[in-house]
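Dumping the structure here so I can ask a few things about it.
One protein chain is absent from this view; the other protein chains keep their places.
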Amino acid sequence: MTLAAVATAAHATTTTAAGTHGFLSPTGVEIAFLLVGLVTLGAAVITVTTRQLVHAALWLVVALGGLAVEYLLLTAEFIAWVQVLIYVGSVVVLLLFGLMLTRAPIGRSPDADSGNRWVALAVSVAAAAALVWVVVDAFRTTWIDLDGAPAGSTEVTGASLFQHWVLPFEALSVLLLAALVGAIVLSRKAKADAAATPTTGTRRDTEGAR
Amino acid sequence: MHLAYPAVLSALLFCTGLYGVLARRNAILVLMSVELMLNAVNLNLVAFDVWLSRAAEETLHSGQALALFTIAIAAAEIGIGLAIVLAVYRNRGTSDIDKLRDTAEGPGGDGPDGDVPGGDASATRTAAEKAEATA
């Protein structure tokens, strides 16, 4: 799915949404959302089930990218681009570094899942059933009007962020600094064998704190 | 658009991430699953913010602001988490979560003083022991 297609689809939905909103007569935006959502969910499921560790990271890219598209469909442009930049651009790269530094096996590893798998499946299916049931029960008639100006354009987001959310924003910078220092401290080796991988650690930290 | 679509999608993504956290053996895969869960929350935040910004006259766009903060915090979290995983790996030679069982009362009577996510304490302890053994 190209960016242009996403943009046109978003434009179409914002213009045509009106009248009765039944689930059996979906709008175009809804169809696009459903399709992208299916892709995203599928990628996420593969991420948590595949036996190839590196593939898991790559499927994570697909899932996060799909989420970025969903943001766009919800007219939250800025967050969509931030998602692409930070998650797809840095977090996944960081995770790949981590995989390599821990010498994760390339190819199928038979013991990617722990013995806890079935319990985990039961818990997550139960949680999913409960959540879906509650959410559908609560919001089955709620309608999002996507017409008009985008709700999350860079201008709107920036205005609210620097008008109403300045103080948390600044506090967040302190948190990031703390994370930076913490990552350095944690990854520093004991003095006896402080030689092997200080450079990679430092680089990873700076990227993570970005 | 029905609000139910993003809400249900986010619920399903959250539970997928939950399954990953509970079932994956490799610590880095667990971190990936955590990212999935965080993103599910983000999707919820954004969807509800969009809905509210249409429904209400005045809006602070708090959902989108919080989503941004979550993204930043998630980035910090992944950095710290990877640092911990690497430290554990360096000291234990493994990043398998179910091999880090210091909290259990083992038959060897190894005292339960190491918290696994905060594995740095036991990591430094083992490192100190190693240093003593080699010295």
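A few points about this structure:
Each chain gets a letter, A and B, in the order it is written, and its residues are counted from 1.
By our rule, contacts are C-beta pairs under 8 Å (C-beta built on N, C-alpha and C of every residue); 3 or more make two chains touch, one makes a residue touch a chain.
Here is the rule we go by: contacts and distances are computed from a predicted model.
Set against the options "Phosphate transport system permease protein PstA", "beta-galactosidase", "Thiosulfate reductase molybdopterin-containing subunit PhsA" or "NADH dehydrogenase", the UniProt name belonging to the omitted chain is "NADH dehydrogenase".
When the missing chain is restored to the complex, the residue among A:Ala126, A:Ala149 or A:Val166 that touches it is A:Ala126.
Although one chain is not displayed, chain A still touches it through residues 114, 116, 119-120, 122-123, 126-127, 130, 134. Interface residues of chain B with the unshown chain, by the touch rule above, are 18, 21-23, 97-98, 100-106, 116-117.
Throughout what follows, only the chains that are shown with their structure count from here on.
Remark: chain A and chain B have CA centroids separated by 13 Å (rounded to whole angstrom). Those residues of chain A lying in contact with chain B across their complex are 13, 17, 21, 23, 27, 29-30, 33-34, 37, 40-41, 44-45, 47-48, 53, 56-57, 60, 63-64, 67, 70-71, 73-76, 78-79, 82-83, 86-87, 90-91, 94-95, 97-99, 101-102, 104, 111-117, 119-121, 123-125, 127-128, 131-132, 135-136, 139-140, 142-146, 148, 151-152, 156-157, 160-161, 164-165, 168-169, 172, 175-176, 179-180, 182-183, 186-187, 189-190, 192, 201, 204-205, 207-210. Within the complex, the chain B residues that touch chain A are 1-9, 11-29, 31-33, 35-36, 39, 42-43, 46-47, 49-51, 53-55, 59-62, 64-65, 67-69, 71-80, 82-87, 89-90, 95-98, 120, 124, 127-128, 131, 134.
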